[in-house]
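Of the protein chains in this complex, one is absent; all others appear in place.
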Amino acid sequence: MLPAILKRAGLFSAIWIMLTGAAPDALAFGAAAVAAAVWLSLRLLPPVGTVRLLRMLALVPGFLWGSLSGGLDVARRAFRPRPGLRPGWVTFPTRLGGGARAALGGELSLMPGTLAAGCSDGRLIVHVLDTGAGFDQAIAQEERRIASLSHRA
Amino acid sequence: MTLDLLRLLLTIALTGAGLVFYVAGTLGLLRFPDTFSRLHALTKADNLGLGLLALGLAFQAPGWAEVAKLALIWLLALLAAGTVAQLVARAALGRGAR
Amino acid sequence: MAVFDLALCTLILLAALAAVAGPGLFRAVVFFVVYGVLIALAWVRLGAPDVALAEAAIGAGLTGVLLLGAVGRLSRAGADEPLTSRIDWPVALAAGLVGAMLVWAVLSLAPGPGLAPAVAEILPQTGVENPVTAVLLNLRAWDTLLESVVLLAALIGLWPLARGGAWQAAAGPVHHALPDGVLAGFGRLLPPVALLVGVYLVWAGAYQPGGAFQGGTVLAAAGVLCVMAGLVRAPGMAAPLWRLALVAGPGLFLALGVAGMAFGGFLLFPTALAKGMILAIEMVLTLSIAVTLALMVLGPPEGGGAQ
Partner (left out) sequence: MSTWLAVLAVGLLGSLAAALWRVWHGPGQADRMMAAQLVGTAGVGLLLILWAMGERAALDVALVLALLAALAAVGFVKASSVDGAGDPEEEAPDPSMIKGRRHDP
C-alpha cells in the first residue's frame, strides 16, 4: 500500500509542478491538492499489484513510434485517390484483466490499422483497416508489452 | 546558423507537419467509406497532428513550465482519444448509436 | 489574423444556425457542443480568457453530457424528433429584435478603454492581482453572491422533479458500467488529474485567469465522471454533509459580507484582510459550485438508494 501511495503522490506532485511551474506560493495549495488526488485515486483505483514505472518509461519510444506510423498510415490513405481500405473485424482472446485491457485497446487504437471496440466474452474486438495486412503479431506483441508492466501481488 | 534560427526552422517544420496530419484526419473523416474507418482516421491523425504542433511550438516557449504544460495537454488528449475511439466504436456496434 | 477572425465568426454563425434551425435533435445538440468550442476560441481572441476558460469547462464538459442525456431520454420515451425545421415566427421576431438591439448597442459604444483604468487604479486595494477576480469578488461582489445563490435556487427547482417525490434519494439514475471496461478505466484515471487542474484554476484565479467558477466546473466534471463510470454512488440530499457543501459557499460569502459592515458597509472588504477573505470565499465557493453543478448534471433522483 505504501509504495503505491508514494508513487501516486510523486506522480501527482509532478503534475502539480507542471501546472504551476513550481511557483513557491503554490506549494501549500499543491500539498493539499496532491493529498486529495491521492485519496481519490486510491478510492477509484485501489492498488492490486505493482506497476513498473521504469518499464513503462522504456515502452514510451515504441509507443511514440507506433503512434507516428499509425498517423502516417491513415494520412497516406486519406491523401491517396483511392484509400485502399478492406475494413473488417477480428476478435482476439486476451488474458489481460482490468485496466490493462483498456490500455491495450487504447494503444491499439493509436497504432497503424487497428481500432479496439472493447471486449466481449473475454475477447478483444478489433476493427482493422486492411483485413489483408498482417496485424496478428503486432497485436500479440502489444499485449505482451502491456502484460509486462503490471505484476500482480 | 544561430540557435534562434534553428529553433524557428524546427517550429515551422514541426507545426507544418502537424497541420498536414490535421488535414489528413479531416480528409479521412470526410472520405473514408464507413463509420469505423473514419474513426481510425480521426483518432490517429489528429492526435499526431496535435503532438507535432505542441512539439513545434515548444521551441518557442519562454520556459520549461510552458513546455511541461504542452506535454501534459498532449498526454490528456491522447488519453481522451484512446478512450473515445473505443467507446464510440463500441456504441456504434450496439443498436442505438448507428 | 483578420481572415481568421472573419472565418471564426462565420463558423460560429453557421454552427449556431445549424443548432437552432437544423432538423433533428441529436444533430442540434452536437452542433451546440461544437459551438461551445468555437465560442471559447472567440473569447480568447477577444482577450477574455477568463470567460474562455468557463466556456471550455461548461460547454465542452457539462452541457454536452446534460443535453446528450436529455436526447437519449427522449428517444427512449419515443418522444424524440418532434423538431421540424419550421420556423417559429414570433420567437424568430423577438430574437431578431433583441439581436438588432445588441448590434445597435455595440455599434453605439463609445470607443475608449472602458472601466479598465479605473479597475487598475483600485487593484492594489482589492487584495488580488487578477483584475477579473478583483471585480468579481470585491468590486462587484453583490453580483457574484447573487449568482451563487441563483445556482443553488436552480438546483432546488430541479429537485421536485424527483420520481415518486423521493427527492432525498441519490441524484439521477443508478449508473453502472463494466467494472474493468474502457469507461470504468477512464473514470479511474482522469478524476484525480481533473481534481489537480480544478484546484490549480482556483489558485491561479488570484493572479491570472481562473477562479472559483472555472475550477468548480472542472471539479464537477470530475465528480460526474466518477458517478457515470459506475465507481461512486451519487449523493442523496438526506446527507447533512452534502447539504452543507451546497450552502457553505453562498453562506460564507454572505457571512463575510455582513462582517464587512463593521468596516463600512455590506460586502466591503478592508484592504488588509481582503486577500484572505477573498481566498476563503473562493475556496469554499468552489466546493459549493462543484457540488451544485454536478448534482444538476446528474439530474433529479430516480428512485435509486441514497449513498
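We call the chains A, B and C, going by the order they appear; numbering starts again at 1 in every chain.
The working rule: contacts are C-beta pairs under 8 Å (C-beta built on N, C-alpha and C of every residue); 3 or more make two chains touch, one makes a residue touch a chain.
What you are looking at is a predicted structure, and each value in this text was computed from that prediction instead of being measured.
> Touched by the hidden chain, which of the shown chains?
Contacts of the omitted chain with visible chains: A, B, C.
> I'm checking contacts with the chain that's been left out. Which of C:30, C:128 or C:237 qualifies?
C:30
> If I consider the whole complex, including the chain that's not displayed, which of C:136, C:151, C:183 or C:293 touches that chain?
In the full complex, the listed residue that touches the missing chain is C:183.
> For chain A, which positions touch the chain that isn't shown here?
19, 88-93, 117-121, 123, 125, 131, 136, 140
> Could I get the residues of chain C that touch the absent chain, sorted low to high?
Residues 1, 3-4, 7-8, 11, 14-15, 18, 22, 26-27, 30-31, 33-34, 37-38, 40-41, 44-45, 47, 49-50, 52-53, 56-57, 60-62, 64-66, 68-69, 71-73, 76, 172-178, 181-184, 186, 190, 193-194, 197, 201, 204, 208-210, 214, 218, 221, 224-225, 228-230 of chain C touch the chain absent from view.
> Of the residues in chain B, which ones touch the absent chain?
That gives, for chain B, the contact residues 8, 11-12, 15-16, 18-19, 22-23, 25-27, 29-30, 35, 38-39, 42, 46-47, 49-50, 53-54, 57, 60, 66, 69-70, 72-74, 76-77, 79-81, 83-84, 87-98.
Assume only the chains that are shown with their structure count from here on.
> Find the geometric centre of each of chain A and chain B from their Cα atoms only, then give the gap between the two centres in Å, rounded to an integer.
Comparing mean C-alpha positions, chain B is 16 Å from chain A.
> Quick one: chain B and chain C, Cα centre-to-centre, how many Å?
Taking the mean C-alpha position of each chain, the two centres sit 28 Å apart.
> Hunt down the residues of chain A that sit against at least two other chains at once, touch-wise.
Residue numbers touching two or more other chains: 15, 19-20, 102, 105-106, 118.
> If you look at chain C, which of its residues touch at least two other chains?
182, 185-186, 189, 193
> Applying the document's contact rule, which stretches of chain C touch chain B when the two form their complex?
The contact residues of chain C facing chain B are 72, 75, 182-183, 185-186, 189-190, 193.
> Quick check on the complex: what are the chain B residues that touch chain A?
Contact set of chain B toward chain A: 20-21, 24-25, 27-28, 31-34, 36-37, 39-41, 43-45, 47-49, 51, 63-66, 68-69, 71-72, 78-79, 81-83, 85-87, 89-90, 93.
> Write out the stretch or stretches of chain A touching chain B in their complex.
Going by the criterion above, the answer is residues 15, 17-22, 67-68, 70-75, 77-79, 83, 85, 87, 102, 105-107, 109-113, 115-118, 125, 127, 129.
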